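Quick one: structure below, then a few questions.
The other protein chains are all here in position, but one chain of the complex has been omitted.
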Amino acid sequence: MATLQLRDIRKSFGAFEVIKGIDLEIDDREFVVFVGPSGCGKSTLLRMIAGLEEITGGDLMIDGKRINRVGPADRGLAMVFQSYALYPHMTVRQNMAFALRLARVPKAERDRKVDEAARILQLEPYLERRPKDLSGGQRQRVAIGRAIVRQPKVFLFDEPLSNLDAALRGQMRIELLRLHEELNATMIYVTHDQIEAMTMADKIVVLQAGRVEQVGSPLELYHHPANLFVAGFIGSPRMNLMEAKVVETGPTGTSVALPSGPRIEVPIEGGTTANGDAVTLGIRPEGLRIDPAGPIAGTVALVERLGGLTLLHLTIAGSEPMTVQIEGSDATRTHDQIRLAVDPAACHLFDQAGQALPQHARHPLAA
Amino acid sequence: MRATPLQRLLSFIFGWGAALLLFFPIAWMVLTSFKSERDATSPGLFFAPSLDSYRDVFARADYLSFALNSVVISVGGTVLALLFAIPAAYAMAFHPTHRTRGTLLWMLSTKMLPPVGVLVPIYLLFRTAGLLDSRSGLVMIYALMNLPIVVWMLFTFYKEVPNEILEAGRMDGAKTAGEVWFLLLPLTLPGVASTGLLSLILCWNEAFWSLNLTSAGAAPLTAFIASFSSPEGLFFAKLSAASTMAVAPILVFGWFSQRQLVQGLTFGAVK
Partner (left out) sequence: MSTTSTPDATLSGSEAEATRKVGPLLVMPSVIVLLAWMIVPLVMTLWFSFQYYNLVDPTTRGFAGIDNYAYLVTDPDFWVSLENTLILLVAVLVITVGLGTLLAVVFNLPFPGRNIARVLAISPFFVMPTVSALIWKNLLMHPIYGVFGALASTLGLPPVDWFAQFPLAAVIAIVSWEWLPFALLILLTAVQSLDHEQREAARMDGAGPLAQFFFITLPHLSRAIGVVIMIETIFLLTVFAEIFVTTSGGPGNATTNLAFLIYARALLQYDIGGASAGGVVAIVLANIVAFFLVRSIARRLEV
C-alpha cells in the first residue's frame, strides 16, 4: 500500500548532472517500468528511490512523507538487484531471513515468513542450499523472496532478468506478473528491454539523458509516441522514420511529400507547420503493405523470415531504407521491385524539434 | 594442454632440482641439529643421531620464554594491525573519495621509510616511555610496521566483493558495523586469513626492532638465535638445534597455510 511522488528530483556528481529534474506520480499497486538506453539514468533514479544514492535536489515522497534523508532500510522498500546480490555464505533460508534477523524478529515468525515466501516462489526444496548450488532462475527467485519476506511498501527491480537466458526470461516475466497480482504491491522495475517494459508495465516511464521523455501505458507509447526519441525507442522492429515536406494542411489532415516524390495524406493536425516545412514521417513496419498501386516504390535488399511474419528491408530511391512487416506466407524475394501502400491511420508526424504533431484519432486501446 | 613425456621429464628434473637446492640449507640445518658436535663439523650424511644439542640449548637458554615472546608479539602486532586496517580498508574499498588512491599510495610509501632512519628517535622515545624491552612496545612497532601492507592486502580482497551485496545488506537494514561483521568479514575470510598469516610471518621473522629494542625480558626468537652467533665458539650442532627450534613453528605453519598465503601476496596483481 504505497504511493510515490517524485518532485523535481535531481542528482549531480560534482558539476555533472545525471538526473535533471524528474516529476513522477506512482499510484498504489501500480507496476511502473523505467526504460531507456544505457546511461539514461534509470538505474541511478531507482537507486535514489532506494536510498543507495544521495538525492541532490527535489523531494521524494512515500505516502506523502518526504523521505530524502531516511536511510535505505527505513524507507520500507525492498530491492532486487541485477546480479541478485545474494549473500554467498548464507543458505537460501538465511538469505531470506537476514533482514528480519537484523530487525530482531523472533525466530518462529522469521521461519513462518520465509516458509510463506518460499511457498509462493516454489523454493521450498532449496531452503538449505547455498546460492552457488542454485540455477540462475532459482537465484533470481531467492532474490525476490528476500524482498517479499520484508513485506515492503514498494518493490524495486534493477534489470532483474538481464542475466537469464531468453527462455527463462520469458517465464520469469510471467511469474513476476503473477506475483504482482498476488502481492498487490507497488513495483518499480528498471530495464533496457522494451519487451519487458511493454508486457509488464501498467505505466512506462521513458528516460533519456536524465530526463523523462514520456510517461504512459505501453500502448499509449506505442501508438502515440510524444516525440521522435520515444517513437524510435519503443517498438521492434523500429519505426520507419523518413524526411518529408509538408505540402498542404487542412481540417481532415496533412499532406506530406517524400523526397522520392510520392504524396501521403495523414489524419494529423498540421498545427503550426507551414507548407514547405520539413517534418519527419514515421510509419511502423506493420503500417505498410505490398500494393502494386501503392505510392512508394522500392527494392528488396534483405528478407528476414521469422516464420509467422516476414520482414522486408527495402532500399528506396532518394529516401531512407524502410522495413516492412508482411505475412510469413508472402513469396517476395530479395532483389524484387515492389510498391508499398501506407495505412494513413498508422502514420506519425514529428516537427523539427522532434515533437509529435497531434493525431486526429486515438488508438482504441490507448485512449 | 597435454605435456609430452619429454616435457614432463624435463620439468620433473628442473622442478625437483630447484626445490631440493632451495630446501637444502633448511634440510641440512635440521640434519646437523641431530648430530654430535664432533660429527657436525664434517659434512657426512652418516652419523649416530642424538638429541644432545637440543638438551644443551634448553639448558643454556630459556627457549620457551623466547618462543612465548615471539607468539605474543606476533599475534599481538597482527591483531592490532587488523583492528586498524579492517575499517580503513572497508572505507577505502566501498566509500572511496578522491583522496583514497593517494592515501593508499602514501601508506605504502611509509613502508619505504627505512627503520634505521628512525631507530635513534624511536630508541630514545621508548627509553623515555619505559617501553624498551617490553612486549607491548614491540606489539605497537610491529602493528605500525605492517599496517600499510595489511591495509593494502585487505583493500585488494575487499575490492573483489561486489558492492551490490553490501547494498543489499543496507537495504535489509544492516548498519556499517553490521555490513562489515555479517557480510564483509565472512565473505573475505580467506583474504583476511591470508593477510593475517603474512603479517604473522613478517612479525615472527622481524630482526631489526627486536634486536635493537629488546634485551632479555621481551626478546623473541630472533634475538634468541642471534645470541648463538657470538664468536665464542663454533658449535654447529647446537646452533642448528636452536635455529631449527626458532624456525620450525612458523615453517610448519607456513606449509599448511601456503595456499591461503599466496592469494593475498599478489596484491591484486593477479586476477
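Structural remarks
When the chains are written out, they are named A and B in that same order, and each has its own residue count from 1.
Going forward, a contact is a pair of C-beta atoms (placed from the backbone, for glycine too) under 8 Å apart; a residue touches a chain by one contact, two chains touch by 3 or more.
Quantities reported herein were computed from a predicted structural model and do not represent experimental measurements.
Among the residues B:Val151, B:Ala168 or B:Val192, only B:Val151 touches the chain that is left out of the figure. Taking the complete complex into account, A:Ala99 is the one of A:Ile19, A:Ala85 or A:Ala99 that touches the chain left out. Within the whole complex, the absent chain has one touching residue among B:Ile73, B:Met92, B:Val139 or B:Ala168, and that is B:Met92.
If you put the hidden chain back, the residue from B:Ser11, B:Ser36, B:Ser136 or B:Ser215 that touches it is B:Ser11. If you put the missing chain back, the residues of chain B touching it would be 1, 3, 7-9, 11-12, 14-16, 18-20, 22-23, 25-26, 28-29, 32, 40-43, 84-85, 87-88, 90-92, 94-97, 100-101, 103-105, 107-125, 144, 147-149, 151, 159, 170, 173, 176, 201, 204-205, 207-208, 211-212, 221-222, 225-226, 228-229, 234, 236, 239-240, 243, 246-247, 250-251, 253-255, 258, 261-263, 265-271.
We adopt the following convention: only the chains that are shown with their structure count from here on.
The residues of chain B lying in touch with chain A in their complex are 162, 164-165, 167-174, 178, 182-183, 186-187.
Residue ranges of chain A in contact with chain B, taken from their complex: 50-52, 71-74, 77-79, 81-83, 85-89, 98-99, 102-103, 146, 150.
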